[in-house]
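Please see the structure below; I have some questions.
Of the protein chains in this complex, one is absent; all others appear in place.
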Amino acid sequence: MSGKLRVAMIGAGFMGAAHSQGWRVAPHFFDLPLEPQMQVIAGRTPGAVAKAARKWGWAESATDWREVVARDDIDLIDIVTPGDSHAEIALAALEAGKHVLCEKPLANSVEEAEAMAAAAVRAAAIGIRSMVGFTYRRVPAVTYARELIASGRIGTVRQVRAAYRQDWLRDENGPMTWRLEKERAGSGALGDIGAHAIDLAEFITGLRLDRVTGTLDTIVRERPLLGEGVGLSGTASHERGTVTVDDVAVFAGRFEPVDGYSPIGSFEATRFATGRKNALTIEVSGSRGAIAFDLERLNELELIDASGSELDQGFRRILVTEAQHPYLAPWWPAGHMLGYEHGFSHQVVDLVTAIAEGTDPHPSFAEGLHVQQVLAAVEESSDHEGRWTSVG
Amino acid sequence: MSGKLRVAMIGAGFMGAAHSQGWRVAPHFFDLPLEPQMQVIAGRTPGAVAKAARKWGWAESATDWREVVARDDIDLIDIVTPGDSHAEIALAALEAGKHVLCEKPLANSVEEAEAMAAAAVRAAAIGIRSMVGFTYRRVPAVTYARELIASGRIGTVRQVRAAYRQDWLRDENGPMTWRLEKERAGSGALGDIGAHAIDLAEFITGLRLDRVTGTLDTIVRERPLLGEGVGLSGTASHERGTVTVDDVAVFAGRFEPVDGYSPIGSFEATRFATGRKNALTIEVSGSRGAIAFDLERLNELELIDASGSELDQGFRRILVTEAQHPYLAPWWPAGHMLGYEHGFSHQVVDLVTAIAEGTDPHPSFAEGLHVQQVLAAVEESSDHEGRWTSVG
Amino acid sequence: MSGKLRVAMIGAGFMGAAHSQGWRVAPHFFDLPLEPQMQVIAGRTPGAVAKAARKWGWAESATDWREVVARDDIDLIDIVTPGDSHAEIALAALEAGKHVLCEKPLANSVEEAEAMAAAAVRAAAIGIRSMVGFTYRRVPAVTYARELIASGRIGTVRQVRAAYRQDWLRDENGPMTWRLEKERAGSGALGDIGAHAIDLAEFITGLRLDRVTGTLDTIVRERPLLGEGVGLSGTASHERGTVTVDDVAVFAGRFEPVDGYSPIGSFEATRFATGRKNALTIEVSGSRGAIAFDLERLNELELIDASGSELDQGFRRILVTEAQHPYLAPWWPAGHMLGYEHGFSHQVVDLVTAIAEGTDPHPSFAEGLHVQQVLAAVEESSDHEGRWTSVG
Partner (left out) sequence: MSGKLRVAMIGAGFMGAAHSQGWRVAPHFFDLPLEPQMQVIAGRTPGAVAKAARKWGWAESATDWREVVARDDIDLIDIVTPGDSHAEIALAALEAGKHVLCEKPLANSVEEAEAMAAAAVRAAAIGIRSMVGFTYRRVPAVTYARELIASGRIGTVRQVRAAYRQDWLRDENGPMTWRLEKERAGSGALGDIGAHAIDLAEFITGLRLDRVTGTLDTIVRERPLLGEGVGLSGTASHERGTVTVDDVAVFAGRFEPVDGYSPIGSFEATRFATGRKNALTIEVSGSRGAIAFDLERLNELELIDASGSELDQGFRRILVTEAQHPYLAPWWPAGHMLGYEHGFSHQVVDLVTAIAEGTDPHPSFAEGLHVQQVLAAVEESSDHEGRWTSVG
């Protein structure tokens, strides 16, 4: 590694642990063109952020993100705060000439995301890079699925079936958390996990959604207020609060036309799919094959090649753990599994490489904005009796 | 068996083979209160229907269904023709005082189905029974799923995810068949297989769909005209015809309210899901559990009981082959599989029992009409930009 | 069908129901060269056999099997009694010039089986055919597996892993049945279900076992005596009896050499595999691929083709329900499942065809004898500290 890349992280919640692991581990497995330095982490609460710094391996901690953004000894700002502060921080960071990695969703509104995407374009013109953190693109099986489809392996894409299903709101007495408040979270199941399903569908197929029809709903509308809580669910008190975000979203979309036909996609995002813990699933049906993926089995990809005899066709379960599979070479021998966090190392690899090579990393803020526009179009459709609504 | 039940079948296509197997086999395994007599089969083409009679074990064949319906020595008319003739035959049969078993869909239009349902009610008043052939209700795993949900095993139903996915239209050079012509088939993927998904969702949950939003489409709009064809796909000629039915349908629905909440259901019917041969799948998520079923593994039911410790929860794969499971006692020892056709034997058991006991069998023509109304509402929604549309 | 084939069945237990269904159903789906006539069924108990005749569709019943074997109007004897009477009946039938279908195991001892195989050879010389009922060979997925291997699809066979696991003896208070008595049953798990695993392994690979090493054991040695019982398990009384057969067998074998190497096979037969109801599983590993099968999913075959790039290899799940798959054409459209009993129809097809064409059907009595010899060698090995023991 010829140079350093001095990183500051803004935010000290759950996603911070995952991003930190990415920064820490990637250099030990991949040959990076720049050496990341885990310089400083910024958070609101002095004690908590100092503890996070120690635990996650950041050299320093800070409580004022503006000061961090202004520091000369920082090259990159990694934003892992809740979505309501993404825009402000990212705009300040780009303005200050820092590269930016911003956790998804890009922002809590299309307007914010537009400003961010515009700022990213201006920054790119002077060599400042920005990227939004849809890390599931970097699960090797997902990247490989995209490669298979891009190479024509399944023929023309005809249909997409995607869903992200969890069940952590199943218990109607589970407490309120910030993720259930519209002001903080921006959106509910749609924005939090539906966004992943959208990005995954677009990434794997290489196609963009043009228009959507959809319905949002809140299955459980009142929940006990959070007492002293930690983590995603927390513990409950006796008072009750109102859930102001959706907890289920069912929608459909049309992708841009391929060979004259606009493939149809069905989507679902829910936190009430009892027994499904993290089931981000996608199936893409093509004219000569299909692929299927489930994040709960993230080292596996199912593929059917329907171009030969019908007699021996069937979905095959590929363990995407061979050295030649995307991102795999530096890890373990074939058949040894990767986990959730490896995507964060891969994200670091791609981002650092793009910065070193002077290219624009993906997903760009423009791509993040597009996902935001899809989310907004789904909400608008839901507000208008489910009518088909154009994206953007 | 104390008496006879003299049966006539109208129609000699694929479904006729399945119904015949049901009539033939059921009495050898179940103790029926009436003994079915496979009296006569009626079809258009004299040679073909005579051959079908021999092959399938009907005592006689006939070419004029009206004469058959008029015969005194017939107690029950089993209608397995394409949907465009269901109404005429069923109405004539009920008028003639015959019990009627009518293959799904009940009819090709809501109007016809309304007339049939009304006639069925009049007939029931004088002891004449009628039933529509949604045989998948009688797959033991499906019946058992309904029992589990009715008993409260998964708590309150919150969400339904249902699909019927096949791939036999995947090849754009596959030929036209009557199932792709609106005039004969009435509907495409929606009416043919989507109807099964709707009925299954309503049967398993015990809930009716109130309103829907949806989209139909025809992915491949022109196909080679059928040369001399048999079976579902036939062989192709050089001229091309226009596909006038949908080949994919994506829709959502709201069920009638349970505990103040109207569960949402997502549905998909497609003949382009490459690699899925007969994947009628349903997952019902409840407040304390969930069930999942796939017709491609019809002896299995997945159940999760989420009422205990999180630690050992998971979808369990139940082989629904125990003697105490629905319909199973007369068949084979536990672990020995049933197939597609067994549902037709079970249908015979339930129909003959209802006739003997003087009760109304299910699914009734009214239930068949309701499915028809749901289908019509989906079509109407699709014609109106996907707007939510009331059923019936 | 040009002629009749007049069939008599000896035995009225569980296997009789399955064989009857085969005789009854096969002619309605397949074009047979001879028309089976279900003439007479013989059993010990007059009332029971008369009831079986009515239920299963035999024209007459009888209580003296010797009289039945002697009748001029019978062409074929189908033996479905417990194994201790197979030899006597089959020898008498062959002597009387009747074709014989004998349920597996061929006999309860090698000596009996040798006499039967010798008699079968003599009978074949004058056009009398005999066959042993390893019907799992005729599950389409199994037949197709054999075809794939015979065609070289998986390269040279290197290893076999086979097991037949059930759990119906799991409960130590489950009662004694005739299957647990050495005198009646001949053998326990080894002979009853291990025999299927052996035959399946040999059939699919086309290779014979040369020698074996193995261990038998009886996990639960005392059980309540059977009160008034029916079926496989019955109900219990207060006295206890001694289980005199094995209930678990673990063994290994070497097949005849292929390209200079004798593939190794591991086998297991158990009635204590809690949760496994009918798990006859086999995996055959070859130099260029592998197949895997599980009777609990009898319409599926797993295949891996390892001849191409490592990148997209994986076990594919083939639904063996296409019209071109073995035995499938006369049944239902692709994706519609067959069940346990269909193997009995296929057995009828192959047997009747062989009789009409004057060829020897398979599995022959010689093949049945060979399986018996393998079983005996496993027992002998178990009696001699597990030493490798030659077959036959």
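We call the chains A, B and C, going by the order they appear; numbering starts again at 1 in every chain.
Throughout what follows, contacts are C-beta pairs under 8 Å (C-beta built on N, C-alpha and C of every residue); 3 or more make two chains touch, one makes a residue touch a chain.
As the structure is a prediction and not an experimental result, all values here were calculated from the model.
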| item | value |
| --- | --- |
| Option touching the unshown chain, where A:172, A:210 or A:341 are the choices | A:341 |
| Full-complex contact with the absent chain, from A:182, A:221 or A:277 | A:277 |
| Touch list for chain B against the chain that is not drawn | 144, 148, 153, 302-305, 310-319, 322, 324-325, 334 |
| Residues of chain A (touch criterion as defined above) contacting the omitted chain | 14, 17-18, 20-21, 24-25, 28-29, 55-57, 166, 168, 231-232, 276-279, 296-298, 319, 321, 323, 332-342 |
| Chain C residues touching the omitted chain (full complex) | 154, 158-159, 161, 163, 167, 170-172, 213, 215, 217, 219, 248, 250, 252, 261, 264, 266, 268, 270, 272-275, 283, 285-290, 304, 306, 313-315, 381, 385-388 |
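We take it that only the chains that are shown with their structure count from here on.
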| item | value |
| --- | --- |
| Farthest chain relative to chain A (centres taken as mean CA coordinates) | C |
| Whole-Å gap between the CA centroids of chain A and chain C | 54 |
| Between chain B and chain C, centroid-to-centroid distance (C-alpha), Å | 35 |
| Multi-partner residues of chain C (at least 2 other chains) | 319, 334 |
